[in-house]
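Of the protein chains in this complex, one is absent; all others appear in place.
Moving on to chain A:
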Amino acid sequence: MSNEFRLADGGRIDRDRPVRFDFEGQQLQGYAGDTLASALLANGVHRVATSNKYGRPRGIMAAGAEEPNALVQVEAPFPEPMLPATTVEVRDGLQASGLPGKGRLATEEDPARYDTMHTHCDVLVVGAGPAGLAAALSAARSGARVIVADADTEFGGSLLGSGQTLDGRAATDWVRRTTAELAEHPEVRLLPRTTVFGYYEDNYLVALEHRGDDASSRQRIWRMRAREVVLATGAHERPLVFSGNDRPGIMLAGSARTYVNRYAVLPGRRAVVFTTNDSAYAAAIDLHDAGVEIVAVVDAREVVSTYWASLCVERGIRIHASTGVVSTSGTDRITSAHLSSLGPEGNHPTSVRQVVTCDLLLVSGGWNPAVHLHSQARGSVRFAEDIGAFVPDGTDQAARSAGAVTGVLATGKCLTSGAEAGRDAARAAGFDAELARVPDSKHAPILAARHLWVVPGSGDSDGTTQFVDLARDATVADVRRAVAAGMDNVEHVKRYTTIGTAHDQGKTSGTLSTGVIAEVLGVGVGELGTTTFRAPYTPVTFAALAGRERGDLYDPVRVTAMHDWHVEQGALFENVGQWKRPWYYPHSGEDMETAVLRECYAVRSGVGMQDVSTLGKIDVQGPDAAEFLDLVYTNKMSTLKVGRIRYGLMCTADGMVFDDGTVTRTAEHRYLISTTSGGAANVLAHLEDWLQTEWTHLRVHLTSVTEHWATIALVGPESRQVLADVAPELDVDNDGFGFMTWQEGNVAGVHARVCRISFSGELAFEINVPWWYGREVWEVLMAGGRPYGITPYGTETMHVLRAEKGFPIVGQDTDGTITPHDLGMSWAVSKKKDDFLGKRSFSRPDTARTDRKHLVGLLPEDTNLVLPEGAQIVEQPELGEPPVPMLGHVTSSYRSAVLGSGFALAVVKGGRDRVGETLYSPVGDRPVPVTVTEPVFYDKEGARRDG
């Protein structure tokens, strides 16, 4: 039955390019230019999917993105779930099947590329139907930079499927000539297959372009900033609500017309047309002329158009006025429509008068302007009584609507309003635009429509088969239930019934549900309004949104000058912000714990080396640098002498620890401060904030120099000897080079700044060289240290070593609720300074409490136990009934080589007053005993610092 329903000629398909595809195991043929839906209809396939709640057979209802029913899973060329068959282009090898509402995501890697484009334009025209094309023409001729985006594979919109004439010739001729002229303008960009799905502040619009599987990228996201926007988004036909209105073979009248004229496909042989307005008559005429038997036109209105009636009479088509389709029969396809006369109000149930055999039922309940983008842009809408739908009613954005979206349905008026909108938009963007001439179109007088929200049915008084939202299987009964439950707001009913929440976001059901709710409540439709329209207009894949920002390109990766060396040595890495830091360097056969214990032992007994280049570095310069640093650090930095270094704590104004690091005075008016690796950007922003907005009188400049200096920590009792060997000019004696001082000199032949700083309690030197020489100096130090068994170590060992000394890590042992006093670091808080950030807050009642959480050490009684970080601390060995009072939690926990046991740092309520007490931590299924200690576990007297 290949293409049994395809007309012998006509349509916009390419008959020279047949394509073969697979639908549910059936090999079928279509043509280039077909959608999956049109190709299926050409082969007589109407039942495509199964409804997701009731399992009812569902067919093809529409011819575009508004399709609520015909969802398919594409399996080849690449699995994509839940695509409307009406928007899938057929191609050789396409493999698809119908869905019961949800699909299957691909489990294999997507081989396609996705791209992102950023662009600006003077006028963005959304939609390339008659209004959009006319708008683009007016704007383009003025020389404005114009972008025209349309979701369809070719421009023309409704003109492609209506078979009408313009200037006495086929409308598609005008489309072709207009598109060709637009393409000639150097400032015009045409984007077919591109759906504008989001409209954000200040005319920022985002679109998805389907480029196809053969293109260099399958899809592209367009992010566009437009001076002016013309919304020519058209309108969607509204279905009618009657019993059994969901059967395959029931189709929107305008869509059926599109299938005949654009795809040369007959959607049936014997049709009934049910309408409330004039537009469906054109479909009846076109289908009749193409060979479909129109058994009846059923018009809900008492008076029908004489214009259309005469065309019907000529063709022998019978019109039933004041009549409706109240129910249908059929399983996988409609087999008959049941007609009944409708009273003027249409609200009282009527009995079935006539059963008409058919295989196609066309419906038209009027047209819903596609106000989605207008509304996303926070434009308001109003209910237009003449068309029974919501239309744009003003916007604050630089945008205007044109064509069918404004409720104008005649092609001639769409063309004119488009040309005007394009001219006005170009003028508003500063161009001298004129109105483009629009072609003449035949214009039939339009008779008023009847607003018919629910067609009463004698056999379905409770409305359980009167579908409002086919995609969600939601019925009039569901709406009634929602209203009976007290909901009188469309947003509430939407959430209660799920109407409008499916893949189609209620394109066919939105206005309809408002009408049904209004009818149930007995209020005006306009009073209820619409639900909120949100992006995206049609579904967008995450792959497209991600574009190339995935995998290695997801986030910038920062590496140090020595990174390749670490990789060559088999280091494992830890992410610290965007930095890759060596975590530990396992020897073959070592697990993490063994490697870290070995590294720790090497540092404490011999010499180790760590790459600490990632620590943030900020150059602070200016005559007021000292005063500035006194304000931002808790301790005094103005008294620091040139050549010396001081540890400093920074607090925010609320008195909480914000960052810490060292302050090196390099000259009278110049300091180099270090920050935590992850906090560098935040510290700089914090300092700039106060400098620029509160202390504008201070003459200080801040420069990030993190990547100017590669920094190597040389640590351990043997570090002095290693340094002496590679830097013979340097005075490394304790007397000549004291703790917390710095010197400049040659290290391995490279000019370096060497600082005596220790984060482990051991004798240590921090060697700073220009980034470029980082690896060279590192390797010379490694070679020089070999006789001493020098051991490279990573962040994990650094963490253990500093924790043994009770040095907190900001962000690990603190969390924005910890003061310097809570850390037991009152020694770092100046009592002499008049003010500094945080000072005032230390005397706030809450901050001054004595039972705040203090940083303490914990030693588990079981020396083999390493408490999990984050473990809670409680007072009693039995947990008892919840709520169990929590005293605090473990912030750092490791196994120590020098202690021969596990140990932890923790913040515990009143912790400093509990030293020596036994508390408990619920680990596994029982609380384990731990002893509270001072936070310093190793070398309390600091004897190792000077070697």
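Miscellaneous remarks
Criterion: a contact is a pair of C-beta atoms (placed from the backbone, for glycine too) under 8 Å apart; a residue touches a chain by one contact, two chains touch by 3 or more; residues count from 1.
Here is the rule we use: contacts and distances are computed from a predicted model.
Taking the options "Glutamate mutase sigma subunit", "Oligopeptide ABC transporter, permease", "Heptaprenyl diphosphate synthase component 2" or "Heterotetrameric sarcosine oxidase delta subunit" in turn, only "Heterotetrameric sarcosine oxidase delta subunit" matches the UniProt protein name of the chain that is not displayed. Of the candidate positions A:689, A:707, A:744 or A:779, contact with the hidden chain is made by A:689. Among A:839, A:895 or A:945, only A:839 touches the chain that is left out of the view. Of A:378, A:644 or A:912, it is A:378 that touches the chain left out of the display. From the options A:485, A:523, A:592 or A:653, the residue with contact to the chain not on display is A:653. Set against the missing chain, the residues A:176, A:225 or A:492 yield one that touches it, A:225.
As for the chain not pictured, it touches chain A at residues 200-202, 204, 223, 225, 378, 396, 653-654, 685, 688-689, 692-694, 696, 834-835, 839-841, 843-845.
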